[in-house]
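Take this structure, written in structure tokens, and hold onto it; I'll ask about it next.
Missing here is one protein chain; the remaining ones are kept as they sit in the complex.
Chain lettering (A, B and C) follows the sequence in which the chains are written, and residue indices restart at 1 in each chain.
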């Protein structure tokens, strides 16, 4: 809400031995994953090979009314998806699950991630006469799998072959008429976990969705692994699993994931508290209270308070009623400095030296506004601590960060930023510490947005960049 | 409303030399074509190569609110479409125009008709790895054109090649980034006309759309013709135009088209009056009044009255407020014989010998109900005259008739039908006369639904299964 | 649609001996009465004394979805209402039935008509401390009845007393916890009929609603009569019924009512045909075809054709798909002379001398446009005949005519109007003939809008006129 970093998606899949209300399971799970995408959502149910899909723009609450959910019927399998997208884009076209008909039947796909070679694959497909209805990577993936499916003996074999062609980040759920398949790219950029419950197998982006359904956590899908579930049970195809370096997105721990989720067995909440503790060691300061900017700054603030011994305080109230259709203040209202989304708790702040913890500074304007609110409420000093290193580089693996041109850290030193946002001091978590947040995590981390060190080659110059793709959605090429 | 014969579509295209509010032109034209399809509608606008499309389920009135229409912006070209479909089908997926992205850019298609080899073409494409998002012929057509486009020097060349592969009925409007193209199949099954107005070229299924826009009728697109409009003007590609037998759907004159339209220069209103006149000659009867079942029976009733000298009467009032969301009467209500949609004008009927003209008898139940209403209102005799021959065969060229199994004329003689519907006498227009309705029409007519004499081979038995499922789904709607 | 004369309301009531789906009966009846009001509608159901009401802006189709209708439940009584109102007014506030709680319980009212002393009654009530939620006469009526109810022994006694205070036009349906009551003002301005069907008594503005439900017409409510239905049956209170002059609105026959309705036993369709016949006698002309402007001009055109011997023709097609949310053409579109709502059938008109029958000329602009359309379609001569005398005066009894200032007949002679609308000749039905349309009608007619001869004194100058009331809805008086 306060900056422009966005996760692109959350995925969910369920396989039930007996026909069940799998649509409802998907519905409740999508509520738990809603923080991963608020633009559009959808559920596809497989009733004995017949796939019915409902999707739309908006939150789960908006898209799925009682009749909509009921119209999905019962079945043995369901796939669900929540998606983040940009305002103004004709979201319904790109909403998922994507349901396509091909020579061997029907297939539904839900995808979290971003391909780095999508533009090349798309061009190649188009040269062969393929037509595209959407601008999403997911349609490219469905084509690649379909092409392989023609000669492959099974859908999982087609997926296995297709993975040689797909570069970048993808945590995928694929539903064929008789199988549910979960796939994670060989680098493991995005999380994907497995749960079970009374004869049901569940896949989800985060474990909080398993908890919501009362399911038991089994394990995470391995990087490069294909997990297939059908009437014969669950099996694993691991040919793409390697022992090489992995690159799980570290920002999942810092910002995207819910604190009650565990990724690769590591608690997101604890990782954030550890970020706060590291900050307290890196940048100690004498202060009266430590406050976190809700929601993701709260855990780190608690960690900072614990490590430093400075009291923890509740510094802000976030308005939880502001929805998609909120009408932005006009100039007349804006000038009067409206504090609608976030309000300071004056009794926590007044007369205090305040340490304020947030998860990022993108352009700086939001941070400046929050610091000013604290000073207006009577803070004597405001020390800002950021639970991540400075953003400097674009992400090509499924996160929507502002273009490098607009990132404040690319144009200003930490000292300058401190002055710009009006803080008394400013400290960022170091890159050395950021990879130590989730101790015990068996995977390495991708820190490319901080370091520019991309674990997979970014898209070529002449291929359309991610941002250009968005533009091309509106701008059609010459005939 | 009272039977289950349905036209499948109406198409519209406009090319303006100067950027204009072409979306509004399409909007008003679709109102004029609304009778050709009420399930879904859409408009795509081309602003300097960028195609924006808005479509949805429902009438033009429902889908296009002020903001929706405005969001289409201005441009030099627009394509519009109205589509008939079945309740409950996920209509939005099959709504048109279909906008696809291919190797040479973007393309929007609007289609009226039905391919007879769609299933074969689709199988062939799928074997080559194509995926399908819809179940419509239009997506097949867009693929065939796209495949040809790879090697063809221009979009019109691609269309020309594609026409060798497309069998059946198609009146198409295609919009590429820089060209607007109208195409009619070589048999001329469905109408398609050309108009002009102050530097604008307009294509439409019927001339009533030209009148609505104040445009001047130029001529009809010829069977087999490709008409291309771009910045160099309008030109014609006639390689598929032959002098062979044509097969314009005669039911356009009897039922589908609006009476104020002219097809191939022949007035629809006059054709219907002539149908009435033929009936008066074929089946004269002594009577006091001739009434038509609204709306399409009115013109024929006037023709019958004129030819026979029996006075013309206004016999029915049709409720014009019943829309898509009308709640069908429950059994409790139905038993009390609800006359909601059509009501008799008692003062026209009471104590009279009545000739009642309708355009068709499908299952017979609706006709029986109307005859009973006339008797309840005091008609002494009811003589039914049908302004078309009996339906006996399925249509594969874009009309949605009940399956032959349910057509009353396949199971009963005219005498039996007369008894079933409770009439004192019954007469159908002869096949000999039906082809003489539009005298002066340069094309031959398709009368396959009456005669089974298909001008183009119907789909093969084994190829039809997939689509038949869809069609039978449609037939579920009550008569 | 083509002028600004509007009926204000249609009312409906049903009493069933046994609990039944009376909401559905009201729903279907309101469809039949929809032509009397399209702004808002509502249904109130009485289930053993508990009144549930649903109402909203829009057509019956829009307001009543399946769930809305079902939420009304079953019961022994229902009241329904359709209302015409002005665009922009906050319609939901004035939607009916009006349900109020008073000392003796709950009451639902549905009202067709207009009080002439509403402003005085309202002022008197306000002086006594009454507050008003709406700007409608109906709330005034409910107050007057409530005041009488305090001392009256029964609801019908309260209604009887209240009628001494109400001046003007009112056809009312009142539903108390245990009774259904129909009331018509002593002059009989607005129609109100009684029907029956298997243990059900039905009241409705027009008999077409009875036909829709398959009910049998019993008789009309007499001017001044109170008809009460409860568990003891139906009874009549006739103390206000007098033998004095009555004043049934003649425009019900000319324009408002549906042609398949009968008012006071007289067919509306026949009255309109007679209007055409009178016109043929008053203003004969040599011509080739007589056409009526749909919908209300059609019957008169047939009458003119019959009387004159000139052939009857179908001259226009009206677009039935244009709804409330239709987007009016912008200037750019309007200049191109858009014919969206009404289109000429060229084959009927071309090269002919045309007699065109319409029901009124209000400002003249619509008539001029239609005449021009006929000429554009090739009419050699256009002779306009109006099936009513010229409008010159405001109506205070429930019809919404333009203010006298804007009525063309107040500023121009018939010759001038003929020139303004571009006709070759013009003739209005005479006042002498207009009262002879419904021969056999036991009531006299109100012709005040033509003659200014008001059967009941119009509102006093200092009381707010009908149009000022509308304005005052927005403009609040000084504190």
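The rule is short, and it goes like this: a residue touches a chain if its C-beta (ideal position, glycine included) is under 8 Å from a C-beta of that chain, and two chains touch if they have at least 3 such contacts.
The structure displayed is predicted, hence computed values, not measured ones.
In the whole complex the chain that is left out makes contact with A, C. Contact with the undisplayed chain is limited, among A:24, A:241 or A:285, to A:24. Touching the missing chain, out of A:157, A:285, A:314 or A:368, is residue A:314.
The omitted chain makes contact with just one of the residues C:146, C:261, C:347 or C:433: C:146. Here one chain is not drawn; of A:144, A:298, A:384 or A:401, the residue touching it is A:298. For chain A, the residues in touch with the chain missing from this view are 20-21, 24-25, 27-28, 31-32, 34-35, 38, 59-62, 64-66, 69, 197-198, 208, 211-214, 258-260, 262, 267, 269-270, 298-299, 302, 306, 311-314, 317, 319-327, 329-330, 332-333, 336-340, 343-348. Residues of chain C in contact with the chain left out of this view: 90, 99-103, 123, 126-133, 135, 139, 142-143, 146-147, 149-150, 474-479.
The definition used in the following text is that only the chains that are shown with their structure count from here on.
Chain A and chain B have centres, each the mean of its CA atoms, that are 48 Å apart.
Chain centres here are Cα means. That of chain B falls 36 Å from that of chain C. One inter-chain figure worth recording: chain A and chain C are separated by 60 Å, centre to centre, where each centre is the mean of the chain's CA atoms.
Within chain C, contacts with two or more other chains are made by no residue at all.
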